[in-house]
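Following: one structure in structure tokens, then a few remarks.
Every protein chain except one is present and positioned as in the full complex.
Chain IDs A and B follow the sequence of writing; residue 1 opens each chain.
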Amino acid sequence: MDKKTHKDPAKTSAELPSVDLNPPEVQPQKPPAPPAERTIELPEELRKRTVKGPGGVEIEVEPLRDYYCEAPPTVMPAAYSKIVEDLFNWARAESIWILGFGTGCGAIEMRPLMTPRYDAYRYGIQWRPTPRQANLFVISGYLSVKTLKRAIRSYEQMQNPKYVVGLGSCTINGGMYWDSYNTIKRLDEYLPVDLYITGCMPRPEALLAGFMDLKRMIRAGEAEGANKYAEYFDWYKANQKRVIKDWDMPDYSW
Amino acid sequence: MIELYEQLKQRYALGEISVQRFDLVFITVPRENLASLLLYLRDTEGFTHLVLLTAVDWIEDNKFQLTYLINNRESATDLGLRVIIDRDEASMESIHDLWPTAATYQRELKEMFGIDFPGSPRIDEDFILEGWTEIPPYRRDFDTLEYSRDTYLERPGRSTSDPAQHMKQLFYPEDKD
Partner (left out) sequence: MAYTPDRSQYPQKKADGSLDIDLTSGKYLKLWQGPQHPGITGNMSIELTVCGDEVAEGRTHVGYLHRGFEKLMERRTFIQNFPIVCRICVPEPDFNEYCYAAAVEELAGIEVPERADWIRALILEMGRINSYLMYLGGQAGALGQAVIGQWSTYVRDLMLDRFEELTGARIYHMFIMPGGVRDNLPTGFRTRMEHTLGEIENALRDIHNVMFRNAVFEKRTRGIGVIEKEWLDSYGVTGPCIRAAGVPRDVRKDQPYLVYDQLDFDPVIGKDSDIYTRADVRRRDLLLSVDLIRQILSRMPQDDGPTMATTPNVLHWKIEPGETYVRGECSRGEYGYYLVTDGSGYPRRVNVRGPSYTHAMALFERMVVNCNIADVAALLVSLHTYPPEIER
């Protein structure tokens, strides 16, 4: 029925880009196709152009190159001694700040979590309006390709250390939308997921339990998603570019 | 509603009528008559509310059916106008000058069915999809399951059994049909 998804693994890894392409727990099934021919033109504001500055100075601008940092992310090493790293991890675990970006239907259960009934604030969990202040990205449900593009950029703009939680069955294997042409089926192919919370949709209690699990993982030093993302950056980028057909943004946007 | 149909029939060439409910009637209309008929119904007969504009793909006949559903708020009746157009190079006159909000519907139809509405504002802009290169997804010949399998990676271990077969075994094991 689906021959395409069961290819010879040896052959698969040979066709992938040159880095080590088997991040732990993420086994690629298919080689990424070569970048599709660009039928879509860049929007006007992203094209190379000449602008006039004050005093008539002409400046050449290439937005995709000039406005963003060019360096790929790097792996953050642990602190020099275990006791210091443990202290850091304790501090990180006790201040989980969530990016307020409701990417899917799970966002509706965030509201009760912020309010007196469930009150996630008592665990040091709070919601922030901007990626610069957040360190946890909750992908709340299905991701359409259009949102995936925005989610990647939001994720890359977050400061290290940062974590990703996939919420609901749609992030795990597609859930209800397993045959939809517009939603991705495995979140961990595109972003480094530290933890999944199952359910459609998960109750607030399940979310709280998931956050507690995440805290334990952070304290134990196991939530290393951001480092994984830096280490296997090319693999993630190849996966992302394969589904996002009109890639009109810089490769790194922080 | 029937009186209205008889009355309209004297002025316009109309196709068949099907009465769905006492307050909902569908009439087939030739495409040349649509704009003038809509204008007449809106301004004279009080059908001022455009409820929806959508398309149905009759791929067997190589036709698209466009449905314009309009509502008379005074008499609380709905009238659906069906227009049959060709599926190849499908295009239709825009009605955004009658209802500005129709432009949104027409943008969606352009993107999802590939039906062109020349002159409609921002008709060629992306509406819902972004960077879509396949055939328009709501057409019947677009296979969403196949596309999804080819494009997105699946997690191994998910098994999908045909629900009809599964339920049959569960509840009606003796049912052989």
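Just so it is clear, contacts are C-beta pairs under 8 Å (C-beta built on N, C-alpha and C of every residue); 3 or more make two chains touch, one makes a residue touch a chain.
This is a predicted model, so every value here is computed, not measured.
> Considering the whole complex rather than only what is displayed, give the residues of subunit B touching the chain that is not shown.
Where subunit B meets the chain not shown: residues 18, 20-21, 23-24, 26, 48-52, 54-57, 67, 69, 73, 76, 78, 80, 99-101, 103-104, 126-130, 137-138, 140, 142, 144-145, 163-164, 167-168, 172, 175, 177.
> Tell me, which residues in subunit A touch the chain that this view leaves out?
The missing chain touches subunit A at positions 45, 51, 99-105, 107-109, 111-112, 114-117, 129, 131, 142, 144, 146-147, 150, 154, 176-177, 179-183, 200-201, 203.
Simple rule for what comes next: only the chains that are shown with their structure count from here on.
> Per the contact definition, I'd like the list of subunit A residues that touch subunit B in the complex.
That would be residues 2, 4-5, 28-30, 36, 39-40, 145-146, 149, 172-174, 178-186, 189, 239, 242-246 of subunit A.
> Given the complex with subunit A, which residues does subunit B contribute to the contact?
Subunit B reaches subunit A through residues 129-134, 137, 142, 144-145, 147-158, 160.
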